[in-house]
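Following: one structure in structure tokens, then a few remarks.
Complex shown without one protein chain; remaining protein chains in place.
Moving on, here comes chain A:
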Amino acid sequence: MSYTIEGRTGTWEIVVGLEVHAQVISHSKLFSGASTTFGGDPNTQVSLVDAAFPGMLPVINHECVAQAIRTGLGLNAQINLFSRFDRKNYFYADLPQGYQISQFEHPIVGKGTISIELQNGDVREIGITRLHLEQDAGKLLHDQDPTKSFVDLNRSGVALMEIVSEPDIREPEEAGAYLRKLRQILRYLGTCDGNMEEGSMRADVNVSVRKAGEPFRTRCEIKNVNSIRFVMQAIEVEAARQVEIWENGGEVDQETRLFDPGRGETRTMRSKEDAHDYRYFPDPDLLPLVLEQAWVDELATKLPELPDAKRARFQAEYGIAFYDAGVLIAEQAVADYYEAVARGRDGKLAATWVMGDLFAALNRTSNTIETSPVSADALGKMLDLIADKTINGKIAKEVFEDMVETGESPDAIVEKKGLRQVTDTGAIDAAITAVLEKHPDKLAEYRSGKDKLFGFFVGQVMKETKGKANPAMVNEALKTHLDA
């Protein structure tokens, strides 16, 4: 363990657990038929159920249940064939029912694990405590009027998965790695888009500190942190605050706090003083959710290949390094692109081109892999031209840049610009003769033992052939000429 806080009374370590709220990808809401589309006109995606009109009854969305099961399977977790919905009671203007329908005692998914990778290459397992389904709340706007808050219920009732980790995290970096890995798995599964800016993935962070070997001390919960960077910052400042309190002889109160990134501090949320007294009870409107094992099995067989499996397969199938495989599977679209380029070709060369020239070009032209000016098919064809020696690696760079600019096929560019590699020994010999005639002094130096000049001659011959000569043939022929 590398992250500790040096206090006056000794060394402190941090203990962190994360509760992630992940919005489920579905067309309609968890218990109503209203749309879940982001950014709709205020209060247009609201049914009488979502607005909590008296007598309205919730009916669960089959697909939301399937998404929770898929996610559970993706987290190597136990799927509970019996689960139940409870009412979590609290009063706030964004919650018209006065209670959130959630799962308390019997969540749909039980214990699982996520394996995370740190900067230094260490791999750690972080435990998942549970995943349960619940309703999202509406949205409040506070800046529209001096005395009123405005309420938009479009989000009210959208399905959320609350994914709770064990308090296994010991460093801010691990929290970041955990969130990135979780988001990656959710995106691969297609169960949550993981977009933290739009709020479709949000994290509550539980932080406590302790000295080595101690049991857990009191924790504080930092609510609704909306970026990975802020989660890591919030952990650092909250841990430092708690160490300060303990070292001054105080007690940390168990409370809910807010992180203020502008000030770089956390502060208490007064309104949540009673927040842990939710008076949960089983929702009488909903029967227990009982699943067929056969359905769970069917969902399991249709699960896509997940990041860890894909990474291992890329290493084995395409002979690329662990690190490179990690970069290439980071996003599914990149992995698909790479695989389209690499299949049936030199996997290492494909990785070099995708991670090097392609990523650089996407960056430079402000494109994503989805909008890449060079298709996987075109890049693959260019690698074929290298493989069959139509062009050499240096010319390939030129061809690639042209592909980025014009979107033309590599064959067309090679023909148009006359870039076909020179493999005609006669032409190469002629170029070598011309170069040696131009540089009699260097030739003399070389022959008197200055071997390093070999590179100079290679360069000159390549220049003479406008870069099109086959480098291996040039090397071969040059040796013969120079040593003659």
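Heads up, the rule we're going with is that a residue touches a chain if its C-beta (ideal position, glycine included) is under 8 Å from a C-beta of that chain, and two chains touch if they have at least 3 such contacts; residues count from 1.
Here is the rule we go by: contacts and distances are computed from a predicted model.
Per the UniProt record, the chain missing from the shown structure is "Aspartyl/glutamyl-tRNA(Asn/Gln) amidotransferase subunit C", taken from the list "ABC transporter permease", "Aspartyl/glutamyl-tRNA(Asn/Gln) amidotransferase subunit C", "Hydrogenase maturation factor HypB" or "Nitrite reductase small subunit".
Shown as candidates are A:I5, A:L286 or A:L443; the residue that touches the absent chain is A:L286.
For the chain left out of this panel, the touching residue among A:L153, A:V231, A:I329 or A:A342 is A:L153. Interface with the hidden chain, as seen from chain A, comprises residues 26-28, 32-35, 41-51, 53, 59-65, 84, 89, 91-93, 140-142, 144-153, 258, 269, 271, 274, 277, 279, 282, 284, 286-290.
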